[in-house]
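A protein chain is absent from this complex, but the other protein chains hold their places.
As written, the chains take the letters A and B, and residue 1 is the first residue of each chain.
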Amino acid sequence: MWAMVTKEFRQLRRDRRTLAMMIVLPVLLLVVFGDAASFSVKEIPTIVVGPRAELVAPLLHAPFQVVAVDVDGTESTAKQRLLVGAAVVGVVTRDSGVLVLLDGTQVFSVQTAESALARNARTPGEAGFTAAAVRVQILYNPSLTTSWVMVPGLAGLILVFIGTLITSLGVVRERQSGTLEQLAVMPFRPWDVIIGKIVPYLMVAALDLAVIIVVGMAVFHVPFVGNVATFLLGAALFLLVTLGMGVLISTVSQNQGQAIQLAFMILLPQVLLSGLIFPVASMAAGVRWISYVLPLTYFIRISRGVMLKGTPISALWQPIGLLAVLAVGVLGLAILRFRRDLAPNLRGTAEQGAGLLEGANP
Amino acid sequence: MRWGLDDVTVRLGGRVAIIGVTLPVEPASVTVVVGGDGAGKSTCLRALVGLVGVEEGSVRRPSKSKIGYVPATAGLYADLTVDENVAFSATAYGLSGAELKGRAGRILGLVGLDGVRDRLGGQLSGGMQRKLAVGMALVHSPELLVLDEPTTGVDPVSRAELWRLISRAGAEGTAVVVATTYVNEAARGSAAMLLEEGRVLISGAPEGIVGEVPGTLGRVRGVSQPTAMSWRRGADWRVWAPTGDLPPGVTRVDPDLEDAAVIAALASEMAVSS
Partner (left out) sequence: MTGSLARALGVSMRFGSFTAVDSVSLAVDKGEVVGLLGANGAGKTTVIRLLLGLLRPSGGTVRLFEAPPTVGTRRRVGYVPQSLGLYTDLTVAENWHFTSAAFGSPRQGLPAGIESHADELVGALPLGTQRRVAFAVALAHRPELLVLDEPTSGVGPLGRARLWQDIRQAAEAGAGVLVTTHNMEEAEECDRLLIMVDGVVASAGTVAEVIAGRSVVEVRCDDWDAAFVALDAAGFSVQAHGRTLRVAASSQDVTALLAHEGIASRSRSVPANLEEAFVAVVTAGSVS
């Protein structure tokens, strides 16, 4: 029996991918649940507008973080800032009282803000800031329904799942069975093979996306107030990124087991740190940077923005632009690597073993 | 030389896989490349069909649509039926419509799989899978047919049937190249080549190879190894004298193809170590 234990340890020591998983995973979980996984938001971006803005702004303490004070601004100014996501709370000061606008898509920020406001209301008010004169209005998601916020996120999750995991398995299967070699010898152009492999997954992912949105709207009454074209653009770009990742994974995996391991290591951080479940705003800065490199983070901004708030495309140029750059980069790299597998290249040596090999041209 | 490799060297992952290999391939012939695992057979075939580039030397091959290739690892889709597999291959090579149906039917009849057209590739026995893969490579009547170890691990009956297919293709004008680890299969073709560690040990017509072997060969019975240059063959020992006479007590025999292969490998080892 002891021989069994020794042997298993020796094998494990040499299996780098499994070791990485065994070490990276607990660290990731520790980071997430220790720090990132929090439903209480410590800093809520707030904008204060109206004639008494300069008086009210200093009264707002944590968790409110005043990012702008606009004396000439009106209610529509504040709404505009919430729409584009520049602020989550808009305090509109008027002679008749204070109107607090809250961005209902940031459920946990709003809950934190509400309880902070309730605490403030109990203390003796300063000029105009008493409970009677404060009106609170939650925009976009008045009942703070969780499903409304989850469905756009799940749409992204499905796209990631199909694009990355399923696609990589489909391509690796070809490599494992040896048929990829044959495709290289048949009169296919590398482009035919790549597109031919990706298109079915693209179509299924698009179908799944439609189903999720439709079911979300029909069963959970999730609204879709924004521009469908904007949404589709974001979805298409995001899908290209995930498909690219799937193909990329397949080019560095010799069998389905390896592909699953890699895909898992890429999927799990996205599920936990992209804002799907835990709000990005509640993550400490040290952890938040991780969510900024995950493509799903940006798609969720687009999907929630368009579906629930009706955010215009002009306000979404940042996530869309980033996804576009990522799509070109990841898909481009994936196609380059995949092409190498399908046609011998000018220069380069490759590992011997399963899969295709290349050498130098004469 | 119509097609083939001419003094080809291929480097893979930093090490030389084959060096100085000349493999002429002519239409209406079957050329057999024999060698053990790692000898470089697959590399030769891959260089021939264009899967790897060559560092030195040149390769001649017809266009992709005129080549049929079966890699060492099956080369068929386990989750498609026999019919669907052949249809995919035919379509990939540009066949369609009535011509596709006709050729597919003829090929399946030829390989003996027309009774199982609806069976999934993964449900076929090993021998039937190989036959399907060869059928897929023949459906478009290629000018060059390249098979990488089609008979390794296959039961003898299926192996005989595969060779029937191979010989038939050769007889009908195709240039066929077969890689194998079985030395006796070298005698099936019209030309043979023995590879070891990336180099050609001997090549030519099978009858000629046996005659060109250096030194003298003999056999003797006994329990312990007679000389350093001897090996077991059944209940006997084979003894090889590279130069000069055989040791006393050893009866001279004419080498067969298997002996020739072993002698060539030993001679090469001697040359390397001296």
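Annotations for the structure displayed:
By definition in this document, a contact is a pair of C-beta atoms (placed from the backbone, for glycine too) under 8 Å apart; a residue touches a chain by one contact, two chains touch by 3 or more.
All values derive from a computational prediction rather than experimental measurement.
Of the chains on view, those touched by the hidden chain across the whole complex are A, B.
Across the entire complex, the residue among B:G4, B:G35 or B:G218 in touch with the chain not shown is B:G35. Mapped onto chain A, contacts with the missing chain fall at residues 2-4, 6-7, 10-11, 14-15. Although one chain is not shown, part of chain B still touches it, namely residues 28, 30, 34-39, 125-127, 152-160, 163-164, 167-168, 170-172, 181-184, 187-190, 196, 205-207, 223, 225, 231-235, 238, 258, 261-262, 265-266, 269.
Here is the rule we go by: only the chains that are shown with their structure count from here on.
As a whole-number value, the distance joining the C-alpha centres of chain A and chain B reads 53 Å.
Contact residues of chain A toward chain B in the complex are 177-179, 181-182, 184-188, 344-345, 349-352, 356-362.
Those residues of chain B lying in contact with chain A across their complex are 10-15, 17, 43, 46, 49-59, 63-65, 67, 69-78, 89, 92-94.
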